[in-house]
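Below is the structure I would like to discuss, written out as structure tokens.
Removed: one protein chain of the complex. Kept in place: all other protein chains.
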Amino acid sequence: ARMLIEKINEKCFEKCIPKPGSSLSSGESLCLTNCMQKYMAAWNTVSAAYITRIK
Amino acid sequence: ARMLIEKINEKCFEKCIPKPGSSLSSGESLCLTNCMQKYMAAWNTVSAAYITRIK
Amino acid sequence: ARMLIEKINEKCFEKCIPKPGSSLSSGESLCLTNCMQKYMAAWNTVSAAYITRIK
Amino acid sequence: QQKSKFQTNVHNLTDMCWSKCMTSKITGTAIDKGENSCLENCVNRFIDSQKTIVKQLDHMGGRA
Amino acid sequence: QQKSKFQTNVHNLTDMCWSKCMTSKITGTAIDKGENSCLENCVNRFIDSQKTIVKQLDHMGGRA
Partner (left out) sequence: QQKSKFQTNVHNLTDMCWSKCMTSKITGTAIDKGENSCLENCVNRFIDSQKTIVKQLDHMGGRA
């Protein structure tokens, strides 16, 4: 799951932490958790659509 | 020509299909065809300029 | 230092030469030199912070 | 190896369609109906687009 | 090989944190205090963020 972790961190860091401060705020932590779940849901949707299309 | 196809699709999908709908509209299809021709023309210009410069 | 050169050129060309003309202007050349120094300073800061964090 | 090619495609499609479809602020863990259909359409139109390009290239006699 | 992995990480972090922190016009060769602390925070928050994601994934039973 190395590539998934890299992609999630890339996308969610960009979205949740536009201005990195001296520590993760609780709002940033919550955003990261939500974003991660959302990214995995998006991955599942894309994966299913791709399988349907190519089979 | 695999890399050319990938690059054209990346650039032209971005430009011609900003909001993907339930099928390709005729405007989107036309844009893709035009964009593809344009990308190949750009590739030729860049290639010629690069050859001239490095030879 | 090949990767460093590639990254510097990518970032500094983007920043210093938004509209490429028929030759490098003196302003663009100065910007490139400054940008290069700045990028290397940023590289050093990032490198030091990363080493401190992972050790 | 075929599995790895499939996974790489899904990773790249998710990356690209995420940027296209998930533009709003993150407020919860679920993707809503509009985002979901945007993601599905994104995958399908991307493949349509690729087929259009390949067909045109063939039509031109594979000059590229 | 470990050296090369380290260098690749530093190159990628510099690339990403440069885009996030060095948004102003280039006017000299030095990075100012604000830019410097932004770069340091960028590295540290990026690693924090990665740890948060890995921990959550483990918590979910490594379902991914």
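A few comments on the model shown:
Letters A, B, C, D and E mark the chains in the order given here, with residues in each chain numbered from 1 onward.
Following the convention adopted for this analysis, a contact is a pair of C-beta atoms (placed from the backbone, for glycine too) under 8 Å apart; a residue touches a chain by one contact, two chains touch by 3 or more.
The structure presented is a predicted model; accordingly, all values stated were derived computationally and were not measured.
All shown chains touched by the missing chain in the whole complex, by label: B, C. Mapped onto subunit B, the interface with the missing chain covers residues 3-4, 7, 11-12, 15-16, 31, 33-35, 37-39, 41-43, 45-47, 49-50, 53-54.
Seen from subunit C, the chain kept out of the figure touches residues 1, 4-5, 8-10, 12-13, 16-24, 28-29, 32-33, 36, 40.
Rule of thumb we're sticking to: only the chains that are shown with their structure count from here on.
Chains making contact with subunit C as well as with subunit E: none in this assembly.
In terms of the distance between Cα centroids, subunit B is separated most widely from E. Centroid analysis (C-alpha atoms only) places D farthest from subunit C. Taking the mean of the C-alpha atoms as each chain's centre, subunit B and subunit C sit 29 Å apart. Touching two or more other chains at once are residues 42, 44 of subunit E. Across the assembly, chains come into contact as A-D, A-E, B-D, C-E.
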